Every structure is written in C-alpha cells, then in structure tokens.
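Before I ask anything, let me first share the structure, which is written out below as structure tokens.
A single protein chain has been omitted; all remaining protein chains appear in their positions.
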Amino acid sequence: MEAVAPSEGWGVLHLFYKVDRARADAEPGGTKRVLDAIASLESDGHQVLVFTVLGHKAELGVMALGPDVARLQAFQHELAAAPLSLEWSYVSLTERSEYTDDEERARQRLYPTLPSKRAICFYPMSKRREPDANWYALPFDERKQLMGGHARVGRAYAGRVVQLITGSTGLDDWEWGVTLLADDPTALKEIVYEMRFDEVSARYAVFGPFVMGLLLEPAEALRRIGMPDR
Amino acid sequence: MEAVAPSEGWGVLHLFYKVDRARADAEPGGTKRVLDAIASLESDGHQVLVFTVLGHKAELGVMALGPDVARLQAFQHELAAAPLSLEWSYVSLTERSEYTDDEERARQRLYPTLPSKRAICFYPMSKRREPDANWYALPFDERKQLMGGHARVGRAYAGRVVQLITGSTGLDDWEWGVTLLADDPTALKEIVYEMRFDEVSARYAVFGPFVMGLLLEPAEALRRIGMPDR
Amino acid sequence: MEAVAPSEGWGVLHLFYKVDRARADAEPGGTKRVLDAIASLESDGHQVLVFTVLGHKAELGVMALGPDVARLQAFQHELAAAPLSLEWSYVSLTERSEYTDDEERARQRLYPTLPSKRAICFYPMSKRREPDANWYALPFDERKQLMGGHARVGRAYAGRVVQLITGSTGLDDWEWGVTLLADDPTALKEIVYEMRFDEVSARYAVFGPFVMGLLLEPAEALRRIGMPDR
Amino acid sequence: MEAVAPSEGWGVLHLFYKVDRARADAEPGGTKRVLDAIASLESDGHQVLVFTVLGHKAELGVMALGPDVARLQAFQHELAAAPLSLEWSYVSLTERSEYTDDEERARQRLYPTLPSKRAICFYPMSKRREPDANWYALPFDERKQLMGGHARVGRAYAGRVVQLITGSTGLDDWEWGVTLLADDPTALKEIVYEMRFDEVSARYAVFGPFVMGLLLEPAEALRRIGMPDR
Partner (left out) sequence: MEAVAPSEGWGVLHLFYKVDRARADAEPGGTKRVLDAIASLESDGHQVLVFTVLGHKAELGVMALGPDVARLQAFQHELAAAPLSLEWSYVSLTERSEYTDDEERARQRLYPTLPSKRAICFYPMSKRREPDANWYALPFDERKQLMGGHARVGRAYAGRVVQLITGSTGLDDWEWGVTLLADDPTALKEIVYEMRFDEVSARYAVFGPFVMGLLLEPAEALRRIGMPDR
C-alpha cells in the first residue's frame, strides 16, 4: 500500500464508536482485533490514544495520528471489522500556527507527542464570516494580535491542560479540531469557559459538538465498554 | 478502577433511554440489572434520580451525580447491559456561580442533595455571542447585575421549584445544564416562562431541547415503561 | 397510581405514530390494544382525538388531554405495547391567555371540549428573541395590543376553524402548541397564511414542524393505516 | 370512505420512496400493488406522475393530486403495503395566485393537467420574515409588483419549463411547494438560477431540500429501481 504523506504535517483521525452488541455477542475476537490494529499502527510509526466517552454520542474514542494518511485509513478499516459502529469522526492534519514564528512550537504542533493524561475533550470549530463579525476580513496583524491574547489564556493553563489544534479546512465540516488533555475534568471546563471571554472566541468562534472522555489503556477501555474479551 | 475526581464540583450525567423491546422480551433480568446498578452507585456515595419521560424523546430518565466521573461512567456502562437504548444524554459538572459570594450557596450548588419532587424538566442552554447581543463581551459587573435579576425570579419560586445549574462548557454542546424539580407541572412552565422576560434570557439565552418527566421510585418507573419484571 | 395534576390547566399530549409492520404482522391484537387504551383513558375523564396523518412524518396522530399528567403518560405507555412506533410528540399544558380578562374564554382554553371536525393541523411555535425583534423585551401593553390584532384574524374564522393554544415553555422545545380543527382543509391553510401577515407572526413568530391529518373514529383510523383487525 | 374536498383547489401529495429490498425479496407482488394503486387512483379522477429520483434522498418519486384529500391519503396507505419505505413527502393544496386577476390562469393553477416531460424537480420554499427582509411586512402592491417580475422570468421559459406552485402554509413545513417539469435538465437548473437574481428570490426566498428525477411510465420506473416484477 503506497503511503499518502502530507507535504507538511501529519494526518489525524478522531474516531467515535459504539459497541455493536449483537455482533459483539455473535463474533468473538473483537477485543483482539482492536488491540492488534492499534499495536500494528503504532509499530508503523503512528500514535494512538484510546478513551471511553461519556454520554450517548459514543462509547469508545480513538485518536490516531502520524505521517501516512493511507495507513490511518487502513487502520480505520481494520477497526470496521470489529463489532463497533462508527458514530462520528473528524478528519484533520496537524499544522503550524501562522501567527507564531517560534520554530520549536511549530515543530511541536506539526509532529506532536501525545502525553498521558486522565481526561480528554474534543471539539471542532470555525471562525465566523458574518457581515459584522468576519474573521476572514480582518488584516493579518489584527488576527495575530487577537490570537496572541487567546494563546495567553492557554499558557495560563500550562501544566494543567495540553492543547493540540489541527487543521481541517477543506477536509471536514469545520476549520479546526481542538483536542484538550488534562488529569482534572474541571480544568477542561475552566479553560474553554475562560477562553470564551477572549475576543477571538467571544466574537469569532463557531463551535461544533463537544465530546468528553476518560483516557485508558486500550484493553482497559474495551473492557469497560463491555467488549467481550475473547 | 481509579477515581477521576474533579478538583472542584461533582460529575453529573443526565441519561435518557428508550426500552429496547426486542431485547427486553428476549433477555430476562432487565429490571434487576438497572436496580442493582442504581443501588451500587448510591452505595458508592453518588445520588440517582429516576423519572419517566413524556413524549417521544425517551421513556426513562436517569440523573446521576457524585464525586467520581469514572464511577459515573461505569454506571452508564452497567445500564448499557440492560435492554435500554441510550437516546440522549448530557454531561456536566456541578459548579459554583461566579456571581455570588455566598459560600453556603456555592456549597449547595457544588455538592447538592437532590430533593424528592413529583415532576422534573431538564434543558441545556448557552449564552449568545452575536455581534449585537454578546454575553461574553459584557463586563463582569454588568453580567453580575443581570444575573442578580435572574436569580430574583428564581427565588420567587422558592419552595415551589428547586433549580440546579451545572456547567458543561468544553464538556457537552451547550454551556450549562438546567434541572428543575417541582411537585406541580404548572410551576415548571411558569418559572421558565417568567424568566424568559428577564433580560438575561430574553436577550442572551440560547436553549437546547427540553425534556419533561415524572419522578418515581426506580422500580415503579421501570414497571411503568414496561420493562419486564424478571 | 397517584395523580399528577397541574395546579392550573390540563396536561396535553400530541403523539405521532407509524405502524411497526413487522410487529403488526407478528403480534395480533394491535387494534384492540389501541381501542382499549383510548376507551380506558376516556372513562378516566380525559379526551382523545385520533387522526390519520398525511405524508411521511407519521401515519397515526393521537391528541390526548385531561387533568392527570400521570394518567396521560400511562396512556402513552399502553400505546407503546401496540405495534406502533412513536415518531414525534409534543408535550404541553392548557393555559389561559395572559392578554384577555374574559373568564369564560379562559375557562374554555383551560378546560376545552374538543369538537368533531374533518381535518386537523398541529404545529409548535415560539416568539423571537432576536436583538431587533425581541418579543420578550416588549412591554405588556404592546404585546397585548399585538395579540389583540392576532385574535381578530382568528375570530374572522369563527365557525370555520377552531383553535386551541397550549403552553409548553420549559416542557418541550417550543413555547406553544397550536391545534387547528376544521372541516375544510383550505380553511386550515388560509387562516395560517392570513395570520402570517399579522405583525405578531410576521415579525415575532418562529414555527416548528407542521403536521396535517384527517380526524376519524379510532377504529376507522386504525383500519385505514393498515393495523390488523385482530 | 367519505370524501374530504378542499373548498378551493385540489389536494397534492409529493411522496419519495426507497425500495425496502429485504421486503421486496420476501414479498412478491410489489410492482402489481403499486401499479394497481395508481390505476385505481386515476380511475377515481386524480392524476399521478411517477419518476426515478437521482441521488440518495429517494429512489422513486410519486406526485398525486386531485379533488379528494381522503382519497389521496388512502392511496398513500395502499403504497405503504408495497415494499417501499417513505423517506420524505410534501403535503399541499393547489391554489390561485393572489397577485393575478387572470381567471384562466387561476383555473390552470387550481385544477392543473400535468404535462408529460422527461425531467422533474421539486422543492418547498417560504418567504423570509427577518427584521430587515420581511416579505409579510410589505404592502400588497409592492408584493404584487415583485411577483410580477418573478413571473416574467418564468414566462421567458414558457415551452421549456412548466411550473406548478402549490400552497402549504399550515399544512407542511414550508409555505409553498414548487414542481418544475422540463425535457431538458439544463433548463431546470437555468430557470431556478436565473430566478435567484430576481428580488423576490434574492431577498425574500428561503428554500428547503431539492429533489430531481426522471419521469417515466410507472412500470418502467419500478423496473429501473429494481422492484421485482412479480
């Protein structure tokens, strides 16, 4: 299978599943299929985070990223063979921020190492293009200054919340995906709430659905959502 | 299973189910599974309210809250083993109001004791961020004053309606969840209608779906929605 | 089963069903179950209207109202045992208009007797809360005057169209439910069209979905939608 | 079955179906059921157009109209017995335009004879009621003048495109249904595109979903969508 490598950045898939209980009962081996697919993708140089999702939107969340979009899609199809039903997803690419010149930060956003935390939230977002609040009609310097204030809120949570912003304009229904990782669920709520008062969010942000979950070792996550062991 | 405890407040799950009648007929024990899951969660220091829901959105409502988000999620997965289909849900954390300095009230919101009433309604809501009605662009003092008027309407219903506001920014699709409890269904309608004239709601509120139900002992609720007894 | 009686007004359920044809073929007795549930609810002092629905939204409509919300919900669960799938619904309470002092009219809205007509339409609606068209920011006298003009259009259809407005703020997704009854389908279209030019509708109304149907005796309605007789 | 005849105009049903392939395989006779239902409705003085639909929204489209709304609904229920799944629909009544005094044109809109063409498109639409573009706040003369310009565009396509506008205020989710018939698919696109520049559409129109299909003899349409012959 020939690789499809973005010229800059990595491919990112956020995949949200429910257990297909009828298939899970009838077809043994669901857990092994998922664990094997994850191990294989990791051995091919990609990263995977697994979490259980709170509420009705999904039961299992899988975030996978790395250099080869074709390999990520093969991974998605390997999971399709397990008794899981893909309820929602998000497709994006890692990207540098156009508003910072810090090469080290750009590299961390383009080629991130996902940390180990207890809780995760994910949501997509776009910037408004309304006649009286049009982000895309602002000059670059104004956008840069506004994003600077936004980033300061983020830095105030350094150590408590890790953020990864990925780009999806042209690839999925919003313009960015936001992944937040923290040990403390309260911190996830507080950082998003505090940012909402920042002019970038208060005036220009449009948000998609929010998904919140608890990060776990893959085998433990599958056990908790009731995937049969064998 | 390691606890995931918010640094402030409790986890809250609103879960809305329909009976999966084919599974309920084929698999005995649905009622026992649900009652056991509730008893076990309560014995672990969490609270549970159960209600039958009016209309097509769901048949059974379950509101669970307490200190451990991981335990709440385990509860959700225990219910997934019963012949119930999870139709909708809402994920939030209890939180203090930033607009009151009353420590006793803050404690009551952070660590509430749910009262016993006959009727319940639940709805999520956000504050507007439109160019000409942007809550998040108002100074704190103006927001505090507006919320003060809003709270006065609530207090006029003291004794008739109990309110619990929980926070969900970053965790679910709206910014707050509102749970109202009353013996009189008319009181639920009147308090929400009267608040709609308050500037906070009239000008700044955006509402999600509303669910209304009747609170019952869990066993009685399951009997009414037709869950087989054994 | 203890009654849950609103302190003012009656409970109202609009229920919209499709036939579950697989269950209808496998389980005899669907027609009897529905007819028995209706007869039993009526004998408990509640009213029921039954109609066949045009188009894809539903096949069967049932409007039930009366003094006990718990009894209405028990009725809903009795219908859940028939081979019907509940596709949509609306939950409301009868209420007096705050803009009229006529006690007789208030009593007719609070405790209505549903007339026998050939055709029905139902739709929920809310009032706008936009910055430049905010119903809830208008003073009472202005709202009263606007509603007076609106009522005059309604009265022009007296004898041709019967209206019942019920309240659902806090109970369901819109603020009111509107039930219109007429022998002539053209009259249903004309009254709603004419009211749309009235400032209350033209400027302040937001409408939900519209359902139109033909009122029939329950047994005849079930026969027409293909519910097996035995 | 007693007729339900509008006091002015005919009833109109647009019905959009997918084949229920599992039922079609298990139950022979689907084609005969549909053809019989159509023949019977036509023999009762109603008209029927049948078309295959492009894309995922439906496979088969059926437009039925005539003097008796109860008969049209009986037809819908006869089709429910065939292995078809009703995916979408639209309910309306034929009506005269309030902006023309031409009695012959009024009669053609109230009691139309549907022509035989190759292609069809259908979409519902409403007029805007926004504060700064409120059709229902315009005086009659201004609306009449605007509609006159709109009609001129339509007349420029005389011979190439046949239009039928039907009314659905109070009956379905938009205010009108628009049916366009032409031999040339390009003409369907061009007329709607050209009208979009007309002030009535540019400023005041809100459109629902668009469905496009190819008109065929009923038996040929059923053959193309794979309905078993016997």
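Miscellaneous remarks
The chains carry the letters A, B, C and D, assigned in the order they are written, with residues numbered from 1 in each.
Heads up, the rule we're going with is that a residue touches a chain if its C-beta (ideal position, glycine included) is under 8 Å from a C-beta of that chain, and two chains touch if they have at least 3 such contacts.
Quick caveat, the model's predicted, so the values are computed rather than measured.
When the omitted chain is restored, the residue from A:73, A:108 or A:163 that touches it is A:73.
By the touch criterion stated above, the residues of subunit D touching the omitted chain are 19, 52, 54-57, 59, 118-119, 121, 123, 130, 132-133, 180, 184-189, 191-193, 196-197, 199, 201-203, 205, 209-210, 212, 214, 224-226.
Even with one chain removed from view, subunit A keeps its contact list with that chain: residues 1, 4, 6-9, 11, 13, 15-16, 69-70, 72-74, 76-77, 80-81, 86-91, 93, 95, 129, 131-132, 134, 136-137, 167-173, 175.
The rule is short, and it goes like this: only the chains that are shown with their structure count from here on.
Contact with subunit B and subunit D alike is made by C.
Here the chain-to-chain distance from subunit A to subunit C, counted in touching steps, is 2. These two copies of the sequence, subunit A and subunit D, are related by a rotation of 145 degrees on CA atoms, to the nearest 5. Residue numbering shows that subunit C and subunit D use the same positions for less than half of their mutual interface. If you average the Cα atoms of subunit B and of subunit C, the two centres end up 27 Å apart.
Among the residues of subunit B, those in touch with two or more other chains are 132.
In terms of which chains touch, the assembly is arranged as an unbranched chain of neighbours.
Pairs of chains in mutual contact: A-B, B-C, C-D.
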